[in-house]
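A protein chain is absent from this complex, but the other protein chains hold their places.
What follows is chain A.
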Amino acid sequence: MSEVVPEPRQKPTVPAKPTCANISMGSQLLGYVGIDTIIEQMRKKTMKTGFDFNIMVVGQSGLGKSTLVNTLFKSQVSRKSSSWNREEKIPKTVEIKAVNHVIEEGGVKMKLTVIDTPGFGDQINNENCCDPIEKYINEQYEKFLKEEVNIARKKRIPDTRVHCCMYFISPTGHSLRPLDVEFMRHLSKVVNIIPVIAKSDTMTVEEKHDFKQRVRKELEFNGIEFYPQKEFDEDMEDKAENDKIREMMPFAVVGSDKEYQVNGKRVLGRKTPWGVVEVENLNHCEFGLLRDFLIRSHLQDLKEVTHNIHYETYRAKRLNDNGGLPPVNNPDSEEQHESNL
C-alpha cells in the first residue's frame, strides 16, 4: 500500500521551478523538466573524485621558482634551494624532482604535483638542457597511453602528465637569452608553456613594460606559441578573453612567503630599505593576475588542452611510428620485445 510519500525534493541545490515555458531550439518544453540539475549532479561527482594538477617549473637557479610556487599555493609545496649549502655539488645534469601534495579548499581536494628542474641552465655547456625535461614529459604521456591501451582498464587512470610548464625568464631588461628561446621553442609543442618574468621587482614600471614588449616580439618572431595558444581558441568569446590575457603576458611577478605589516594589514611582501613590495598589489607586480589566470579561471582549460591536444598529438605520433619508440623503455620490456621477434 503506497501512501503519499513526502516528495523527496533536494532543497538548496535544485533551482526553483520556473512557471513559464522554456523555449528551446528544436522542441518546446512545456514546463520544467529538471534537465539543468545535471550540472549539480556533475559537480557533486567531480567533487567526490577530486582533481589532480601537475605543474613544472623551469628556470635557472636563483630565479625564485620555489618561492613563487609556494606563494601561488599558499603553502610550503617546494623546499627552497636557498637552504642549500653552496659547497654541495651542483647537479651535473638537469634533474627532475617531482613532489606530491594533497591540498583541500572548500571541499575540493586537489593532488598537486610540483616538478622541479634543478640544474637547468646552470652548467657551462647547456646544450642538452631540454632533453631530460622533454624525456620526462614524454614519459608521462607514455605512461598514460599504456594505461589507456590496456584491455582491462582502471576506472580512473592516474594523470601524471604535465599540465603546465612555467618558464622563468630572468629580468635582464634586454631580451630573451638563446637558452630561453631554444627551450621554449622545443617545448611549446609538447606542453603548455607559461612564460613568467621572475624577480620583477628589479625593474621599474617603464623597464617592465619595454621588456615585456620585447619578449613578446621575440616569442612571436621565433614562432613560440605559449599558453593560451591562439590556435586553440574555440569561439569568439574565448578569443576575446584570451587575447586580453595574451596582451599581458608574460606576467612580471614577485614571490614571497613572508608577511609584513603595511597600512595596518598583514600582506605578503618583500621588505627593502626603500619600501615593501607587496605581492598581491597589482600596482607592484602581476602576481595576482597570474594566480587568477592560472588557478581561478584556466586550471581546467590547461588540463583539457593537455589531454585533448598535446596528449593526442603524442598518441597519434606514437601509434603511427609503430616501432620508432622514443627512448622510454625499461630494460625488461626491451628484452621481451627482442625475444618476441
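Note that in this section contacts are C-beta pairs under 8 Å (C-beta built on N, C-alpha and C of every residue); 3 or more make two chains touch, one makes a residue touch a chain; residues count from 1.
As a convention for this text, contacts and distances are computed from a predicted model.
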From "Septin", "Gap junction protein", "COMM domain containing 2" or "DSBA-like thioredoxin domain-containing protein", the hidden chain's UniProt protein name: "Septin"
Of A:Leu72, A:Ile96 or A:Cys285, the residue in touch with the unshown chain: A:Leu72
Which of A:Asn100, A:Asn128 or A:Gln261 contacts the chain that the document leaves out: A:Asn100
Residue ranges of chain A at the interface with the undisplayed chain: 1-5, 7-8, 10, 14-15, 22, 24-39, 41-53, 72-77, 100-111, 145-146, 149-153, 155-156, 158, 291-292, 295-301, 304, 307-308, 312, 315-316, 319-320, 322-323, 330, 332-333, 336-337, 340
